[in-house]
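First up is the structure itself, then whatever we jot down about it.
The chains shown are only part of the set, and none of them has been moved.
Which chain is which? They are A and B, in the order written, and residues in each are numbered from 1.
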């Protein structure tokens, strides 16, 4: 069995940003993604949170390493300055590299 | 504190496949799993998605490395040809290895 190294990029942001983030994923070359609602608090604590206690979304996408870097670069340049969001990258191994 | 290397296998599939995947997890030797609903689009894009925009499920399971490989092998042999699904493996470290 061959497993192929890829990156999973996870983005946690306000729900109103979901469409824009998904558009950016597609522009970067992502072939698919998953999204689901999460609760949480963010950098400034629960009271005055810039990421509020409700209505956040986690978006996960599997990408080839070079595309993951391109996506993170664009997130940083285009969205991070203006929005409360978190993005991180994890090493994963997938069965079917042609799907990503 | 001792942390023990394990694999987390994540499977994203149509909800109607959940029972069959969970049965396969148990047959492979998994001691437990989590599942939750996700939205998303898949390989062929949002319009004609083989993974549709609704009613998908993400199933996560922690396994010893050899069992993770056996699970991925069975997913590939028994389900991947017929269903739209994604599976990947992540390195994790757990506190209590006897639970997995």
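The definition used in the following text is that a residue touches a chain if its C-beta (ideal position, glycine included) is under 8 Å from a C-beta of that chain, and two chains touch if they have at least 3 such contacts.
All values reported here derive from a predicted model rather than from experimental measurement.
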Copy count for the complete homomeric assembly [2 present here]: 3
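One rule holds in what follows: only the chains that are shown with their structure count from here on.
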Interchain centroid distance [CA atoms averaged], chain A/chain B, Å: 19
Chain B - residues contacting chain A, complex: 12, 36-43, 49, 51, 56, 58, 69, 72-73, 75-76, 80, 86-91
Partner chain B, residues of chain A touching it in the complex: 1, 3, 6, 8, 31-36, 62, 90-96, 99
